[in-house]
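Shown here: the complex without one of its protein chains, the others still in place.
For clarity, chains are labelled A and B in written order, and residue numbers in each chain start from 1.
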Amino acid sequence: MTDTTAPAIKTGPRISGAFHRLLAFSGLIALVVGFSIASPNFMQTQNILAILQATSVNGVLAIAATLVIITGGIDLSVGTLMTFCAVITGVILTYWGLPLPLGIIGAILAGAASGLVSGTVIAKLKVPPFIATLGMMLILKGLSLVISGTKPIYFNDTPGFNQIALGSVVGSIFPGVPLPNGVLVLFAVALVAAFVLSKTALGRYTFALGSNEEAVRLSGVNIDRWKIAVYSVTGAICGVAGLLIASRLNSAQPALGQGYELDAIAAVVIGGTSLSGGRGTVLGTLIGALIISVLANGLRILSVAQEWQTVVTGCIIILAVYADILRRRAL
Amino acid sequence: MTGQGRPMSAHGGAQPLVAMTEIDKSFPGVRALSKARFELMPGEVHALMGENGAGKSTLMKILSGVYSRDAGTVLLNGQPVEITSPRQAQDLGIGIIHQELALMRDLTAAQNIFIGREPRRFGILDEGQLNRDAAAIFASMNLKLEPTVRVETLTIAKQQMVEIAKALSYRSRVLIMDEPTAALNDAEIAELFAIINRLKAEGVGIVYISHKMDEIKRISDRVTIMRDGEYVGTVPGADTPIETIISMMVGRTLSNDALVIPNTTNEPVALEVRSLNRGREIRDVSFSVRKGEILGFAGLMGAGRTEVARAIFGADRRESGEIWVHGKRVGISSPKDAVAAGIGYLSEDRKHFGLATGLDVRNNVALASLERFTGPFGVLDEAGMQREAMSYIRQLSIKTPSDTQEARLLSGGNQQKVVIAKWLLRDCDILIFDEPTRGIDVGAKSEIYKLLNALAAQGKAIIVISSELPEVLRLSHRIAVMCEGRLTGILPGGASQEEIMSLATMREPATAVRHAS
Partner (left out) sequence: MLTRRTLLGAISAVAMLAAANGPAFAQDSYDIALISKGFQHQFWQAVKAGADKAAAEFGANVTFEGPETESQVDRQLDMLAAALSRQPDAIGLAALDSQAATPLLEQAKGANIPIIAFDSGVDSDIPLTTATTDNVAAAALAADKMAELIGGEGKVAVVAHDQTSRTGIDRVEGFTNRIEEAYPDIEVVSVQYGGGDQLQSTEITKSILLANPDLKGIFGANEGSVLGVANGKQELGSNIVVIGYDSGAAQKAFIESGVITGSITQNPVGIGYETVKAAISALKGETLPPVIDTGFFYYDKSNMADEEIAAVLYD
């Protein structure tokens, strides 16, 4: 579980990074065990699939957010960008009636383009990431409403579309395990993102920027270009999230999306990625996203009142970050 | 990767590697360089010396592409070049090791060295190659360091070595080292010098910026001295007496305003510091200040003066040492304790630590004494605050339209006075001023000087830390000089700049330290 995401470093304090993931992972296991004991309905195939399905969109968004957060930035627009990409797909497939692959490409390109804009505003105009992406969040929310005419765009004319999230390639091979494709997409995005972070120059600069931007600049690296690239990749991943949610709902819901960035950031933070940049892993984020959905699902299965579900989730976020602080102090 | 096996370039009589002439550079409001010049031969170690602010670092940042010059020419191997970015400087074979280490703490040593030029295979980073290349450089430096260790976990000295390895990895023909030994111990310095000598033998030209005279004597072939952004002269390193270099650095043009120095030797001691220690920064520092006395602290950047002040004030933890106030030992572990003991600290970075720039003058003055103005139910006595603020505005002649003016709108000198008022209102009778006139224009400076003299005359004990020698000389009754965390001597007020500079550049305390009391 460690080798896929750590940037190929085996000595020294990376162990503590692995330790933190272990910590988050242990937390996840503890939750699963706890809920399984508390209710026989929790550990059922159907329910585990429901949890994974519920994780898919937030997981993909959280992976997107992980990249920019490692650079020491933040992207508040991931939620509404996801919606925007879904709407773009709706326009391509339903309004224009173009074939499915174009809709998929369109969503990812729209995401990348939006990330390009955010990245450019941040790198070239020197607008702080928080403000730049806050602005983008609202711009994209508004554009989604404008383009869609504030009505959901349904994909009834594109029969295969909902198979992206709801179909099950795994299930057609192993009938007992109808793992939704959406979950496969999540895993695929995670693998690709982990690969990019650990094995490519883009990944290296992502960590380097979050670690000491000035030092990267003095090393003669074109930091603006790489920063823009990171935001673009984040945007493209949001495009994938847009496809997933649109496919799952069989519609592009233009009003949805705001607030989702906070769940994504929560998953990133629970997963041990530092908001001050320089460190973080995709696997940690994945576990963070799973913790959030397991918690929500388990508490619902136990019929815990909704008010208290929210309180518990808040506590878990603070605990996770506190554990991270303790770990740093011990360093 | 290391430049080993490169053919030796011809020594002596060859054309210079670098020739910089007539270089001008201005920053908003400051003329940093004026017709500066510098020349570097292949295989030469050329030291660049000057006081703080003389323009050494600026000149080298121009050579390494960090800054662009306003005027002048730079010749590299006889060819004029425009160096517009650090990347381009590297491509031209110019490497720089910055004074503030420019490393990415979360990355490994190898990743740091090759940032921006990672070996790739099919577009994917080749981590194995990266680590092998780094290991080869470390081996050539005789350095025992794992390429995969994270920089964050290394000592400063080791981090410095990583920086040097990084510069070496560029096959630099020109290597600029800005205070490379600031954080190194003697063994590490010897190691560094061995590396320098090897590079020298390979024909690399090395620019060596340092304040440490003994190092300059040991390592440099030539020394160029700068003062106030201008070129003063170039002398041979080994044969030139230290005094000559110091006098070239200081210049002769300083005006010594006559200062009436009252005899304070009979006043009781207000503050006494005994054997203060804090790692490498503060080493066994002891001194005392009497009531009505101004004790100046001189020394070069990084000598540990601010650290001493912060340790006395409780802003940083001290490892050992006693602080006595008015003959009683006080336990100070936080600024709160220091203030309670009557010690006020005016930090060198007013905007960050001294002044709440968003608040008005009245609230800034009252900030340290708010309890005094807090009535029942926590309601603040605004009238009382106003009264006190107005009284200090008059007393210190703070130029402000009213006590409700936002502090950030005041000039630097008046901001400084507001901070002084804050501590006076808090009944502090021991005041530590860290660079009290930094960023303040000349007119306001003399006003601050007068104010400090007046405060001393009222019986306050005052410590002034300043990097400007004329300022220290003009203000102080006695001058404490620090070098590398040690107090190398305490001179009487009338001391000469040369005396101060020689104490400020002394590596170990000389046997015959002059102590004036």
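The criterion applied here is as follows: contacts are C-beta pairs under 8 Å (C-beta built on N, C-alpha and C of every residue); 3 or more make two chains touch, one makes a residue touch a chain.
In this text the structure is predicted, and so the values were computed from the model without any measurement.
The undisplayed chain touches these shown chains across the complete complex, A.
Residue-wise, the contact with the chain that is not shown comes from A:37, picked out of A:37, A:146 or A:191. Considering the full assembly, A:302 is the residue among A:170, A:202 or A:302 that touches the omitted chain.
Seen from chain A, the chain kept out of the figure touches residues 19, 22-23, 26-27, 30-31, 34-35, 37-39, 41-42, 44, 46-47, 50, 53-54, 57, 150-152, 154, 156, 166, 245, 248-251, 253, 255-259, 293, 296-306, 308, 312, 315-316, 319-320, 322-323, 326-327, 330.
The rule is short, and it goes like this: only the chains that are shown with their structure count from here on.
Residues 7-14, 199-201, 203-205, 207-208, 210-212, 214-222, 278-279 of chain A are the ones that touch chain B when the two sit in their complex. Across the complex, chain B meets chain A through its residues 66, 85-91, 98, 102-108, 111, 115-116, 118, 120, 123-125, 127, 146, 148-150, 152-153, 166.
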